[in-house]
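One chain of protein is taken out of this complex; the other chains stay put.
Up next is subunit A:
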Amino acid sequence: MDDIEDDTTIFSTLKSFKSLISCPDRSLLETEPAYGRSDLQKLYTKRVELEEAAERVRSHTSLLQLTQEKQQMELSHKRARIELEKEAHSSSRDLQREIDRNRELLMKIRRLEEREGKANQALNEQMENNKALKRDLEELHKKANEKDSKLAEADQMISELKDETRRLSQQIQIQESKFSTQNLEIQALQEQLDVQRKKFQDISQRYQNLQSSHSTSTESELKMKELERRLALQEQDAVIVKNMKSEVTRLPELEREMKRLREENSFLRETKENSSLLKEETEGLRRKLERMERVMEEKLKVELEKEKLERELQAWENIGQATGLNIRKPEDLSREVIQIQQRELSLKQQNYTLNSSVRSVEKARAELLPEIAQLRSKAQEEQKKRENQDSLVRRLQKRVLLLTKERDGMRAILESYDSELATSEYSPQLTLRVKEAEDMLHKVQTHNTDMETQLFKAQEEAGTFKLQAQMVTAELEALKEQQTSNAEKTTLATAEEISSLRQKIEELEAERQRLEEQNNILEMRLERHNLQGDYDPVKTKVIHLQMNPTSIAKQQRSEEVEQLRVECQRLRERLRKIEASGGMTTDDTTLIIPPSQEILDLRKQMESAELKNQRLKEVFQKKIQEFRTACYVLTGYQIDITVENQYRLTSVYAEHMEDSLLFKSTGPVGSGSMQLLETDFSRTLTGLVDLHLFHQKSIPVFLSAVTIELFSRQTVT
């Protein structure tokens, strides 16, 4: 049991030892890789970020020049070298540190190994103990073998652990190398990062510069545009100035043309007057000409009439010669005419008597005519009768003939029958035949008689018709004769009637045609009016709805017009008000700005200034008048300025109104140097002029001398 307990303690100590060995190794391994691993992660992330930043920066800095870069690169190279040295130093330091750490680790491992050795020694001791103990127990041997085996296993484990430690140490070395390389890389990247940062700064600076330059460039562009615009405006102005110049050059020409046109105008006006006068004259002359022509025509006519009358007179005078009635004067002619008239009267009387005899004869004739007609009719009747008788006779004769023929025939038949009777006895048949023949005969005879009666009747009728016809013809002939006799009497009357009737007929025909045409025209008009919409007020009427679109539209229109009128009125009143308040009288009120206070003040000022002006003028006028009268009274001369720089002096004592002296101002204005000009009056004062002006050269003395002279002249005379 103790062995077991001992074994258990041994095992537990082994376990703890193993754990001890493994733990530090693990911890070492863990720390170092952990340390290495976290660092690596951070580095990696940093690297990614840096790469991204670098990409960004590279995109910004694509424009940079190569030389600068190269320089910078060189600089950076130098710097890098310096830094590399620094880094090398630092890395060497780190390396030393690492080496120290390694040494420490190795030391630890050695310690651990020493511990292991110690543990081995302990183990050996234990084994010895075990061997010592083996003797005690054979069972323990086995256990010890087992333990040995276990120990062997433990040894294996230990060797493995050793291997592991070696491996781990190798790994540590590898890791350390990696770490170093990565540190180097890190340093390089850091350098690059610094370089990039500097580049970035440079580039940002340059970007700012660019922006500023951009802004300046835009400003300059704007200025340029403005200048261009101004230039364009100036060009336009130049063009306008050119046009104006051209127009101005044309101005004198236009003035010349105007003068010419004015002259032409005046000339035309003169000629117009002349032409109007001439026109009046021509009209007068034309009228005269017309009158003369008319007079000429009348003269011609009168001459023709005269000739006619002469001819007539000649004819009248020749009548006497032509008729051979010894006519020399109209009285003879009248005598002849009277004679002829008397003859005519006598002849007319004869005519009337003859006419009356003719009428009586005709009456007798007319009475005789119907008698004749009657006799004729009687004669015709007699003739008719005779003809009838003749026809009767003929018929009777024919009848007789027929009868005789019948009788002969009958006789012959009888004889034949009698002859035949002797030969044979056909008496019944014969009697029958005889009867038949007799019947036939009767029939024929009756037929004959009928026919004859018919014929007779027809003939009678024909005869009566013939009689009638003949009577009618006789009457017609009588009437015709009457008509002709009547017509002989009244030929004139019937002819007149016929002609009048014909005329009437023609007139009626014409009127009918006219009326027909009128009718057609009226029908057409009516048709047209119907088309246009006319109607007969008696039969039809026209209605429509009261509220129809036309009336509604008209209403709306009138309302619109009213509204517009009202608005117009309102606007006019407003306009009037504005004009009254403003006081502006412009023809087309384009802008009616209500007059501001300034304008009103200015207007008032203007008015006051004008008033002042007016007053000043009046005052000046008065004063000058006073001064002039004072001068006149005191000096005795009235001084007038007729022309610029010329002064006319008229003396109080002048004998005539026109006596005046003329002085002209010479030299600069206001100097007072005067010269006397020649006038009629001054020629009379030559002595004084010589004395006072030429010799004494004093105008006031001269003037006073003249006054004295005139005064003396006046008082003396």
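Keep in mind that, in the parts below, a contact is a pair of C-beta atoms (placed from the backbone, for glycine too) under 8 Å apart; a residue touches a chain by one contact, two chains touch by 3 or more; residues count from 1.
Rule of thumb we're sticking to: contacts and distances are computed from a predicted model.
J.: When one chain of this assembly is omitted, its UniProt record names it as which of these: "Mitotic spindle assembly checkpoint protein MAD2A", "Fructose-bisphosphate aldolase", "Cornichon family member 1" or "ER membrane protein complex subunit 2"?
T.: "Mitotic spindle assembly checkpoint protein MAD2A"
J.: Pick out which of A:492, A:547 or A:716 touches the chain that's been left out of the picture.
T.: For the chain that is not drawn, the touching residue is A:547.
J.: Could you tell me which of A:249, A:419 or A:532 touches the chain that is not displayed?
T.: Selected residue, touching the omitted chain: A:532.
J.: Spell out, residue by residue, where the missing chain touches subunit A.
T.: These residues of subunit A touch the chain that is not shown: 528, 530-535, 537-554, 557.
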